[in-house]
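All protein chains but one are shown at their positions in the complex.
Now for chain A:
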Amino acid sequence: MPHFTSPQSQESCEVSKPRSEMADAAVHTGHGQEAVDNDVDMIGTNGEEKKGVKLDDLFADINDEEWPTETQNESKPESPLSPIGNTNEISSSDPGLMRMFYQRLFPFRYLFQWLNHSPTPTNDFGHREFALTIHDNTDNEIYLRYQSYPTADLIRKDIIAKLPSRFEIGPVYTTNPRDRKTLRNQSSFKPLAKELCFDIDLTDYDGIRTCCDKANICIKCWQFITMAIKVVDTALRDDFGFKHIMWVYSGRRGAHAWVCDKKARVMDDQKRRAIAGYLEVIRGGSQSGKKVNLWRPLHPHLSRSLDILAPHFQSDVLETQDPWASSDRAEHLLSLLPDKALNESLRKKWDSSPGRASTSKWADIDALAKSGASKGLDARALLEAKQDIVLEYTYPRLDIEVSKKLNHLLKSPFVVHPGTGRVCVPIDTDKLEEFDPTNVPTVQELLREIDSWKSGDEPASNAGGKTPADWEKTSLKPYVEYFRSFVLALMRDERDPKIKREREEAEGLGF
């Protein structure tokens, strides 16, 4: 089993490694920063390239012993075949599979940089809680809370040793979570900061989606997530002024948002609740009837959201989902309309032509209203009811508890969903419409891709002649690259201006 060789045994064959690894990293950084520069207009692009190199210099020494598997193939140009022939048939939380995934594919370094906000280890990472879901011999789930790690290589080591089926990220605490019991004053152990998170789950759309239910999804109902991301992302950026927002596919049927701006991370629960309340529109359980009750005039956030959502309502809801095809579902639509007389004539019309499409039914409302089916029709009330219906069928349904609490744990990006085997990859919001959850790579596919990779496969991006890391050989590559550029942009914004100045001065002196 060549993949499971211990790091010690590999060290012997790593003599020639460091230089090429450094070059490799430097080029990466250059990439990332270019991408970001287009994105976020940063000051002083001068010497960015150089700084990128410096940034990675700090890592060069760590790299040496830290990522043995990434370079393993250097000494063995022919990648060994996966020990398990057909990876598709193995459970996605199989320990062997997980070990390979964590060793060869999981981007621990970027995860570290993302949470640490600096290349050198700080308390932002060291005091951060991780919670691991592991399995004991009898396959009972054990949930290990309050794990923490000082550096990227230590978390990597521990994850590979424990092989959790997934792990979650919690807040940064006042002290190291592992030391919480040694404190004299227990109440001084408090959560300090965590990204503002959002969770959208398609099960919450079961009342309005017709294509799937429960844990199943398809590209049709994924559109609900697409529109939700658009609305929430726009509001967070335009209204609240947040810049570093990462959306992550949750591995099965939803998406998570991580708002990583410093301002967002240090918010207390009251402020989190305020944002959650600002965004929340759909209220009430399955028995409460009309779920959208808004005051007029609509708040600017809501009228803007309505503008975003209206085209989706036409195509992705009315045409694709056909939500009012059956008569009992059509009855729900009628219950949301205000005018009794109009409802009567609509009901008559729809009963006489069973199977009438939702698009036509939606058009019928206005057509009949114009034809004067109801004498005392209040046109404004009807319009407002129609707006409410559009929102009820399109507006994001957030699992609000996740956002409200500073100390809520949320699954880390890039872990494997135990049920589907899919990797929780970040979603590039610039290419939001192209994202298809059914095309997200599974851990089994990825490991097969490493095996079938040939060095000549991607000549363009590897012009330097160095050997790519394992994740670069797979379809995980664009996702890790997106993550990296996100992390770099975040780190650049976080960098202490004082340090930056010193560094510039040092460079000026030819340091």
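Definition applied: a contact is a pair of C-beta atoms (placed from the backbone, for glycine too) under 8 Å apart; a residue touches a chain by one contact, two chains touch by 3 or more; residues count from 1.
The working rule: contacts and distances are computed from a predicted model.
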Query - Listed names "Elongator complex protein 6", "DNA primase large subunit", "Replication factor C subunit 1" or "Coiled-coil domain-containing protein 22 homolog", matching UniProt entry of the absent chain - result: "DNA primase large subunit"
Requested in this report: Return the single residue from A:K162, A:K271 or A:R495 that touches the missing chain.
Outcome: A:K271
Query - Candidates A:K162, A:H301 or A:R495 - the one touching the absent chain - result: A:H301
Report summary line: Out of A:D179, A:D206 or A:D238, the sole contact with the unshown chain comes from A:D238
Query raised in the report: Where does chain A touch the missing chain, residue by residue?
Result: 181, 186, 238-242, 263, 267, 270-271, 273-278, 283, 285-287, 295, 297-303
